[in-house]
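Every protein chain of the complex appears in place save one, which is left out.
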Amino acid sequence: MSDFIFCTAQYDSGDWDSAPLVPANLIDSIARYTSISVAPTGVTVPLGSTELFKYPLAYLTGHLPVRFSELERRNLREYCDRGGMLFVDDHNHDIDGVFHKSAVEELTRAVGPLKELPNTHAIYSSFFKFEDGPPATTHELNGWGDNLVHKHLLAAMRGDRIAVLYSSKDYSSEWGYHPDNKRFLSVDNTKFGVNIVVYALTG
Amino acid sequence: MTTLERVERARRTLRAAAIGAAVLRGAAVALAVLLLAATVDAFVSLPTGARQAVPVLALIAAIVVFARRWRRAAVRADAGSAALWIEARFPSLRYALVTAVDPRYAGRVPEIERVAAEVEFEPAVIKAARRALTGPTIAVAVFAVLLLLLPSGAIARVVRPAAGDALSRARGGSHVNPLATVVVRVSPPAYAGLRDESLDNPASVRALVGSSITIEGVVGDGAVVATLGTTAPASGEAHTNAVSTADRWHLALTMPATPTAVRLRAASHERLLLLEPAPDSAPVVLLTLPGRDSILRKPTGTIRLAATASDDYGLASGAFELIVSSGSGENFTFKSRTLGAVTFTSRTGELAATLSLDSIGLQPGDMLHLRAVVRDRNNVSGPGVGTSDTRTLRIARSDEYDSVAVDPAPPPEAEKNALSQRMILMMAQALEKKRSKISHAQFVSESRAIAVDQTRLRKRVGEIVFTRLGEDTGEEGDAADKRLDRPVNADSVLAAADRLASAPVGTALEGNEDETPLVATNRPLLEAYNAMWSASGELEIGEPGKAIPFMKKALDALQAARSAERIYLRGKTRAVVVDIDRVRLQGKDKGSASARTPRQPADPARDQRVARFDAALLLTRTAPSAAVDSLLLLRLDLLDRDAGAARAIETAANALRGGKDATDALIRARRALAAVPSTPIALTAWGSPP
Partner (left out) sequence: MRSPADAVITRSVVIGRASRAGFIERALRAASLALVAFAIWRVVGAGAAGGTLRVRSSSLAHDVRSLESARDAALHVDVDAMPSPEDRDALAAVAHAGTRVTWSAATIPPLAAVAVRSREPGGPVRISVASTEKVAVSDGLAALDSVTAAGAAQGASLSVGAPSGAVAAGSGAARTPIGIPAGVALHPVLLIGHAGWEAKFAAAALEEQGWNVDERVFVAPTADVTQGAIGVIDTAHFSAIVALDTTLGAVGPSIVRFVREGGGLLLLADAANAPSIRAIAPARAGTKKTAALHAFDSADPVNAMPVYPLESPRGDIVRLTTRGATLTSAARREGAGRVLQIGFDETWRWRMQGGTDAAAAHRAWWSRMVGSIAATPIPAVDEAQSAEGAPLARLIGALGPATTVEPSASEPRRLPAWLFPLLIICLLAEWGSRRWRGAQ
């Protein structure tokens, strides 16, 4: 059985590498809470590369405008059609921000429209239970970005499965710390990340 | 009038009659061909291609007949021939005319003139000419009359054949099936710039969304009603009544956005027509300048922007879109604008503009994102928007080199401290090593120099800690300096800071139940601070060996503090290797079991479609028209799902509709639908090899 390898998607435009500690943090959480065989480091793969298909779950974030090339768009569409899942997080936590607008536009062109994911979706109970849907981030609670607490995540579906999970909650900031510092938190805020990975691996 | 002149006159008469007869015979043959084609078409509808060939065929036949007669007329091209023709009919001339027209004897033999004058051959010539013209003239007249007696539409179908003239030969009546012959006229939306199109008895109509579709037929048995709907069970159906004018009925529809079946009904008659929307693609845009992403040293000067665009039906407008992002880390601001807007009038176009970097106020570190956006003329279901790839231009910061492709921000404060502490430690270890080789005074001097660096570093750490704990070092001046000039009681400082912060953030921490995050994250720095204090004290008195343990302790504490920071690296992403074995299942929280829901089959309707196809196949033996309708409805379902199968079914349906052998097409369609038979595989002892 092959290890689960956390994959960060690198796209041509924008700062795809704006949350470099998220992969390690989530890898740590996967190991910390589950018995899933996981690789100790993540990989970064260009979105327009065939290498992407080696990693059926990919994470994409940034602050800057997202502009996919035609190759990236086509690759992403094929990736989702085959069963891959892309988790996109707006590092600006701002629905009026340029990342949100451009990413939603590009994702819609590539894989179809993003719709609100009901808070009863299986992803909120795939491992830990999140009764109220996606957990709020400190950035939302502090009123940063768009000064909103986003009640829902967005998703593009293939059948009844999530192909693209889109978050405006800035989990990239929330989870962007060294995993060793998890011990300083009273409540581990990466638990929803575990749910995403478990959903992707078992859905 | 001399004999020669009389013969010449007779020759002209005969020649004119021959040419006239040739023309009339050619015309008669042409009319006969048209009459024959029109008569056949009245009973068996000739295809448009065949009808288009009929006028050409008639013309060729006319030319051939005319040419043939012309050659015969050429016999009388000279006076000698005419004279012989007359001599043959008037033997009494005894070759007088032939001799008279011979240049050797012309005018020299009076006897000839006398003999010729005695014979009146002109009436015979005129009579012969009249007789030559009579037959062809009658033939032309008869054929023309017969053609005129045919219905006007019938003549038009062979004289000016065109798609959509199927109704010309159809006649209405109370017992006529009004759906037997239908013509569909398609008017594409104006933006497409396409010509109108007419189709005779089509099974399906493919046109742009929004096209005006007019279905026409002859009035007959019952009023025509159209039912529109897809084959999906949940889709609704709309009914439209046809409008009758004179002997025709008309039905006006608009091409919908999804494939739709139009079921025409009149009394007991029924006919199916499929409406297939043709896609209008979005414009294709290629940004040619700037050719690639780059980093600019200064935000001044101009850059050229250029793009090309093309569309399948026509471009409307385009512009360059600019987004400037400023900031770094967690704080970005954005502003956007457009540039170089143009209006297009054709299917291809170019955009060009010059961008003044000074005008958009770029600052070092800013990023400029460029792309071209073009819209097409689709004002019905669009407009389609095409965008080019995006180019990103970044303005370098003053401390960057042009060749650096990523932002090499300096290491965070905590990391810098760690680097410095390691360097001071190494200096102290090196000094301790050479203790025996240098004088004591020099040893102490160098030790105190290291102590100065250690003290400076300690103060920087202190500033970070006390700033974070809410004790602003800047405002209290000397007090702060004093504070930084002595060791601290970490617990008391932290406790005080904790009280001040009154942070509501959590209470329980891993490892130490009493610590809050504020305390926990700063404790390593305070430990480092105190260790540095001790180290600098030892260094001050020339004891670097005793300082080294404190320095190592400070370094370890700084490392821990560095790990506790949320660090946003701006250079190459540093791989963090998680010690999986160490953390495996060490989490305090436990997940719970969850239930998975099954996936849907990849194509749940496939078996149903195969069954529908098989049912249609059975119908081909008993009710071919019903089989064609079934196949067409099946094809409608397949249009968006399986283009190959849809094509195969269309071929089969057309073959059946045309009364041709559809076996091959049906076999192909069946294979495409069922996706089997599969490639044969060799047998194994087990049956199903991997």
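Chains: A and B, in written order; residue numbering restarts at 1 for each.
Going forward, contacts are C-beta pairs under 8 Å (C-beta built on N, C-alpha and C of every residue); 3 or more make two chains touch, one makes a residue touch a chain.
Worth saying up front: this structure is predicted, and the values here are computed from it rather than measured.
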item	value
Touching residue (missing chain; options A:S126, A:S172 or A:T190)	A:S126
Residue among A:K54, A:R74, A:K115 or A:K151 touching the omitted chain	A:K54
Touch list for subunit B against the chain that is not drawn	585, 590-602, 607, 610-611, 614, 617-618, 663, 666-667, 670-671, 674-690
Hidden partner chain, residues of subunit A it touches	1-2, 4, 33-37, 50, 53-54, 56, 79, 81-84, 126-127, 198, 200-203
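In the analysis below, only the chains that are shown with their structure count from here on.
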item	value
In the complex, subunit A residues that touch subunit B	12-14, 17-18, 20-21, 23-24, 27-29, 31-35, 38, 40-42, 44, 63-65, 67, 69-70, 91-92, 97-98, 102, 122, 125-129, 159-161, 173, 176-188, 191, 194, 198, 202-203
Residues of subunit B that touch subunit A when the two form their complex	293, 323, 325, 330, 332, 334, 336, 367, 369, 371, 387, 389-390, 392, 406, 505-511, 517, 520-521, 563-569, 573-580, 583-592, 594, 596-597, 599-600
